[in-house]
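Missing here is one protein chain; the remaining ones are kept as they sit in the complex.
Up next is subunit A:
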Amino acid sequence: MSTQASTSVAVNEARGRRSTEDVENPKIHFRVCRFIIETGVKLGMRSVPMATACVLYHRFFQSASLQVYEPYLVAMSAIYLAGKVEEQHLRTRDIINVCHRYFHPDSEALELDGKFWELRDSIVQCELLILRQLNFQVSFEHPHRYLLHYLLSVRSLLNRHAWSRTPIAETALAVLKDSYHGSVCVRHKPQHLALTSLYLALQTYGVQLPRGEREWWQVVCAEITKAQIETIMSELLQLYDMEAKCT
């Protein structure tokens, strides 16, 4: 399973053309991840469980093919599983309700009949499938706590008034949340992602931090280079462009 998808991409690249899949897949993933995040907000999910759900989804489709598995079903199961993993248990009834309404806006609430229970069964089945696909490794390290600690450290460097008028924390967290639309969240270390979001936020507002022997980001992440930061940053920013294309 895991080699199938990647070999097809490699083969296509070798042939020098991009199949529609390669072009379409990121868009599909973007849309599904948007669906996950929206559902998460409507269910009152906290940041970390929502991040887990997105990571589960991305990791699943790193090795599985979109042809075989319905991405929205995988997404719903990912939400359900993430709730369990991160101790914010969600009920399948709520997930099904919200998702149904996502696809059929302004519709009536579903009847709790046979069809409903079938949907529920399929979510539970898919959950098991995800677990197996990921070898039951469903516990991930997320950038959130690193980002928050870095924010506190940077805050101490700044004048308190400058901090209170500059929405650095909000922007950094927003950038981090939006990063889950793409697979950048699974291709980089959480510390690097956190650092990049913070870097981006500081750059946005033109905030000047004191300079020492080392830059603050060198201190925070010893091995990271500016180039790496730039790479990640460009990936993050690409996602914003994608929004225009996909939605």
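Here, contacts are C-beta pairs under 8 Å (C-beta built on N, C-alpha and C of every residue); 3 or more make two chains touch, one makes a residue touch a chain; residues count from 1.
We take it that contacts and distances are computed from a predicted model.
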item	value
Chain left out of the displayed complex - its UniProt protein name, from "Glutaredoxin-related protein 5, mitochondrial", "Septin-type G domain-containing protein", "S1 motif domain-containing protein" or "GPI transamidase subunit PIG-U"	"S1 motif domain-containing protein"
Options A:Ser65, A:Gln125, A:Gln203 or A:Thr225, residue touching the unrepresented chain	A:Gln203
Residue of A:Ser47, A:Ser63, A:Ser122 or A:Gln228 in touch with the missing chain, whole complex considered	A:Ser47
Absent-chain interface as seen on subunit A, which is shown	34, 37-38, 41-48, 87, 90, 93-95, 97-98, 101-102, 105, 108-112, 144-146, 148-149, 151-154, 156-157, 159-160, 164-167, 169-171, 173-175, 177-178, 181, 191, 200, 203-208, 210-216, 219-222, 230, 233-234, 237-238, 240, 243, 247
